[in-house]
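With one protein chain removed, the remaining protein chains of the complex are shown where they sit.
The chains carry the letters A, B and C, assigned in the order they are written, with residues numbered from 1 in each.
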Amino acid sequence: MNGTLLFQTLVDGLILGGIFSLSAVGFSLIFGVLGVVNLAHGVFILAGAYIGLWLKGALGLDPLAAIPVVFLVLAVIGGALQRTLVSAAVQRGSLMTSLLITFGASLILRDLLILAFGPDIQSLSSTWLLRTYHVGGVVIDGARATGLLASLVLLAMLAIALHAMKVGRAIRATAQQSFAAGLCGVDSNRIYTLTFGVSAGFAGASGIIIGMINPFSPFDDAYWTLNAFVTVVLGGVGSPVGALLGGLMLGEISTLSSQYIGPRFPNVFIFCALLLMLIVRPNGLLGNAYKASV
Amino acid sequence: MTILSIEGLTRQFKGLRAIQDLSFAVESKSITSIVGPNGAGKSTLFNMISGYLKPTAGHILFEGREITGKAPHLVCGMGIARAFQIAKPFPELSVEKNVLVAATFGRLGPRDRQATTEHAIEVCHLAEWRHQPASALSIGNLRRLELARAIAARPTLLLADEPCAGLNETETREVIDVLSTIRKSGVTVLLVEHDIKVVRRVSDRVIVIEAGRKIADGTASQVFSEQAVIDAYLGTAGA
Amino acid sequence: MDAFNGRIPAGIWGLSAVLLAAAVMLPFMLSPFQIRLAQQILLFGGMAVAWQMLGGFTNYWSFGHTAFFGLGAFAAGLLAQQLDPSLSVAVKLAIGTVFAIGLALVAALAIAIPVLNLRGIYFAIAMLAFAEILAEITKTFDAFHGTSGFPLPALLVPGLTKVQLFYFLFLLLFLTNIAVFVWLRRSRIGMGLTCIGQDEDTAAMLGIPTERYKLVAFVLSAVLTAIGGVLYGYSLGFISTGSVFRIDISLNLILYTMLGGIGTVAGPIIGAALMIVLTQVVLGNLLDLHMMLTGAVLIAMVILAPKGLMGLARKAWDRRRGAAEGRP
Partner (left out) sequence: MKKGISRRSALGGMAVAVTAPAVFGNDSAWAQSGSTIRFGGSLGMSGRYAETGLNIRQGYETAIKFINEQKGGVEIGGKKYRVELAIVDDASDPARATSLIQRQVDGDVSFFLGSYGSNIVLPCAGITEAAGKLTVQVGASADQIFQQGYRNIFGFFPRASRAWVTSIEFFKSIAPKPKSVSIIATNDAFSKANAQAAAAGCKGIGLEVLDLLELPEQVSDASSALATIRARTPDILITTTVDQNSLVIVRQMIATDTNVPLLYQFLGPQLPMYRESLGAKATGVIMQLPWEARIDFKDPIFGSTKAYIDYYNKNNTRALSYHTVGASSCITTYVEAMRTAGSLDPAKVRNALAATNITTAFGPVKFSPEGDGDAIVMGAKIGQVQSGQVQVVYPKDVKTADLIYPTPVWAKKG
């Protein structure tokens, strides 16, 4: 086996995985804390990219600099969605009904994106023009490597917030309670809203990074939701580290199978890995960050 | 005649021995109580008998047949029913349906299930609530529903897990009545109970376990006069 | 007769007979477009009934039933190409259906053992993954022609137009699904499944063979869904992975069931009728925004009628009866 090629493939997988990680962490958090599968996750990501696009066009704001703004906007949208619709669905029906709600919301939000920006392919910036790095025969794509770095920074910030800040601890405390149990001292509804908001914010931020690397269109949402699903199941539910691990696994499975088995095969391998993981360890490699395994 | 015999039963949880080399036999048509402080391993024992947990070592024989590690529904089908301490009814089903399910899938199968259901509801004084969903019952009623389901399964051995915990005087007396009725109908009862008064009143025999081991075995008056039992039981439970 | 199975009231029998007579006469009175709508209601409503055989009683909600749907369509379609061309299409369809049933049976048994041990959302995700795997396999390996698609032979019966013919085939499957569902619900298995839906551990403790019942329901549901796939494939005449392995088919089955009322026979059918008429008649001519409006209706329904339309109807009925008896 060609050593350089193997190393190149591993590096490519790592870089790809970093992006998957960031794009999935919001999904993971909502799933871990609220037990809700957010089918609007992909639209949140794309909304982030589109808001970045608008800020760039209207204000000339650099996409990376737009991340805080995008984060806030998406956090408000996400929080509002939870407060109004998701909580109502969970109260009146079950966790399963929340699937229908988030699915409905994704249809609406996607049409709104199309209304505002059209169905065309868009692209955020020219950061991909960054240099190419050659390290001992391995080619490193500057743009994607930047994406990976940004992902790691954002994931680390989230991990710190969850562990060191008071809100973060409140979120973790809420998640550890059983859903039905009454809570002492923590307003669980507020925490749910907050979690939804933070998660949507992270989805939006990842949208910026994705938009800087790849072109995007309003119909990519299912792709990103599905990727988030896989990432979370592979890595583990509810924690940034789980998302990171899952994303990296997804990236490596993708590039390795593509390189050594055939470029058309990664999807088969990804879903087989997903099914296998579900059967062996349903809560992912790291398990559920908050609950004992089912 | 022995209906249940436990031989050298051991269960480990990640290094912790919940049950250690436990052996005893239960006489048919008796009420045998298992007592011991919290964490002594009583629930683990019940979980192993009912097929919920697999023992690490040892054997469980029911009516002379090995049932060690059998699936819960098979154990139930052989005639062992269990009433939980924390009642686990099907919340959206009515009292009657809850009992009917037990009658249908119990030892004798669906034969005479309607009559069995009626009988169990009557014995447990639940007729008044028969159409209520189980989620609407009070704790006392729930406990009797739990027993009614156990009776409806037409078991030969009933595992009753603290049926009186948290009940008031009247409710406790009702449960004791039910237990006596069950025993009179020829069912063996294996009882886990904290309330020593209850134990003294109903038990033919008492087995005391502590930290997974048997430390005493005999009639209630014998057992509760042993110093080891007084130390272990009263000492830690503080009762 | 007991608390679980009351006698089916004569009114229901009567209503069913009237509806069945109407269903048989309809295709001779409606326009082809209306028959096509009815076709879809029968097919997808009927499949939602099949989905309910497991998902309607328990929390085992399959998010990947399109796996069996696609499996059926591909099995029958690919087999038809291998069969002696001189065979009549009806024979090909019959052989294809048997083959699809066999394959679905094997696939369902194989996948059931691992996935039925998963609970709640994990079962849902596992089924989603299973469907994606089958979809990817048909696309990735050229032998399955999933990417570019392949034609299926055209089934013709003298005296009936193509839309009428498939209407009756879908009706047949629909009635089969309902019969199986009603039988299941009234059997011991249905009682057991209902209990599993309430509390699986307790169910096992009370002697219900949970594993076996889940397996029976899952396999029945899978096989009937696969037959739906066979008929759908033949009705289209040309299929690819994109036409039968569709996540939205899986989602729609759940959607129809939820909208109409889970656990009921009429629920999924009402739900299917509502959504199909909504998306293809009311919003059918809209080029934009129809997805958004569909989403809005969906949300409104879930919020306003979380137990579905049947649940709403039952509540209204109870309230009226309560008022009549002078209860609050």
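FYI, a contact is a pair of C-beta atoms (placed from the backbone, for glycine too) under 8 Å apart; a residue touches a chain by one contact, two chains touch by 3 or more.
Since this is a predicted model, take the numbers as computed values, not measurements.
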What are the shown chains in contact with the chain that isn't displayed? A, C
Touching the left-out chain: which of A:Ser106, A:Ser254 or A:Asn283? A:Ser254
Decide which residue listed in C:Trp13, C:Phe33 or C:Trp183 touches the omitted chain of the complex. C:Phe33
For chain A, residues in touch with the removed chain: 5, 8-9, 12, 16, 114, 118-123, 126, 128-130, 132, 134, 139, 141-144, 213-220, 223, 254-255, 258-259, 262-264, 266-267
Across the whole complex, list the residues on chain C that are touched by the chain not included here. 31-34, 36-37, 40, 44, 139-140, 147-149, 151, 154, 162-163, 232, 236-240, 242-243, 246, 248, 274, 277-282, 284-288, 290-291, 297, 300-301, 304-305, 309, 312, 316, 319
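The definition used in the following text is that only the chains that are shown with their structure count from here on.
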Selected pair, greater C-beta contact count between A-C and B-C: A-C
If I average the Cα coordinates per chain and compare with the overall Cα mean, which chain comes out closest? C
Between chain A and chain B, centroid-to-centroid distance (C-alpha), Å: 49
Between chain B and chain C, centroid-to-centroid distance (C-alpha), Å: 43
Where the CA atoms of chain A average out and where those of chain C average out, how many Å apart are those spots? 32
Contact residues on chain C for chain A in the complex? 59, 61, 114-115, 117-122, 124-126, 128-130, 132-133, 136-137, 140, 247, 251, 254-255, 258, 288-289, 291-292, 294-296, 298-299, 302-303, 306-307
Can you tell me which positions in chain A touch chain C when the two form their complex? 31, 35, 37, 85, 88-89, 92-93, 95-97, 99-101, 103-108, 110-112, 114-115, 222, 226, 229-230, 233, 264-265, 267-268, 271-272, 274-275, 278-279, 282, 294
Chain B residues touching chain C in their complex are 50, 52, 71-73, 76-77, 81-82, 84, 88-94, 96-97, 100-102, 104-107, 110, 113-114, 117, 149, 153
